[in-house]
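Only one protein chain is missing from this complex, and each of the others stays in its spot.
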Amino acid sequence: MRTTGGLRIHDITDSVAEAVRESGVRDGVACVYSPHTTCCIRITEPHNGFLDSFVDLLRELVPHDHYYAHDDWDKRTENICPEDVEFANGHSHCMAMLLGTAGESIPVRDGELLLGEWQRVLFLELDRERDRRWLVQVVGS
Amino acid sequence: MRTTGGLRIHDITDSVAEAVRESGVRDGVACVYSPHTTCCIRITEPHNGFLDSFVDLLRELVPHDHYYAHDDWDKRTENICPEDVEFANGHSHCMAMLLGTAGESIPVRDGELLLGEWQRVLFLELDRERDRRWLVQVVGS
Partner (left out) sequence: MRTTGGLRIHDITDSVAEAVRESGVRDGVACVYSPHTTCCIRITEPHNGFLDSFVDLLRELVPHDHYYAHDDWDKRTENICPEDVEFANGHSHCMAMLLGTAGESIPVRDGELLLGEWQRVLFLELDRERDRRWLVQVVGS
């Protein structure tokens, strides 16, 4: 999956549901997992301007122009050059740490995700445009 | 379960423990899950004024009187009428997104939840009074 970057939120529900069906597990738990350090999985309602408000809130709690020691390291090791300060991602790491980066577990019954009526599985990109992947592991019988 | 609304916190530990016992699983993991988009599951110590402090903190981080684009949609679609601005729940959605809405996984051994001495399983209502339900899915043997 190629993310567009800049705090974008991707709805991956249909692919997750398909992976669960393919697993053949009827009764169990699906663990949806991001192996990246500046992404996050969330289960919520993805529309109606709410996500924009959340992005605003997140930017307010974890401002980009704050001082992040991580960015110094990025510059020192030439991981980013001094001109590319907009690529410094100390704030992305802090956002991921605040929200929790790892997976979400969702109950599975009769081979289907037990999501609520308004719930969708979302993949949050907290960094700039990147190639990303996510995993689903289903346990049960 | 009928919640009383207004950032109320419900202790559901005993019912969860009973559901785990009924599942017959001796050794595994219990996934406690909220299918709602403005609720949250947390495992912590539910007393001593601490929860009030947490509610204050949450209200400060995600103020009700902030502008939430979601609320405009609510008004436009007559999901809420203009007089009922106190029912606008953009802030509830943002709180749920910040805290994480989905389930918590708890180890199960000898048929019992492996909670710490002070830990209880809590259901957080981030919205107004509602009918709510929660699920427990137990995997293992």
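Here the chain labels run A and B in written order, and each chain numbers its own residues starting at 1.
Everything that follows uses one rule, which is that contacts are C-beta pairs under 8 Å (C-beta built on N, C-alpha and C of every residue); 3 or more make two chains touch, one makes a residue touch a chain.
This one's a predicted model, so the numbers in the text were calculated from it and none came from an experiment.
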Hidden-chain contact residue, picked from the options B:22, B:45 or B:112: B:45
Which of A:31, A:51 or A:121 contacts the chain that the document leaves out: A:31
Missing-chain contacts mapped onto chain B: 28-29, 42-45, 48-50, 52-54, 57-58, 61, 98-100, 104-109, 114-119, 139-140
For chain A, residues in touch with the removed chain: 29, 31, 33-37, 61-62, 66-70, 72-74, 90, 93-94, 96-98, 100-103, 105, 135, 137, 139
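FYI, only the chains that are shown with their structure count from here on.
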Between chain A and chain B, centroid-to-centroid distance (C-alpha), Å: 20
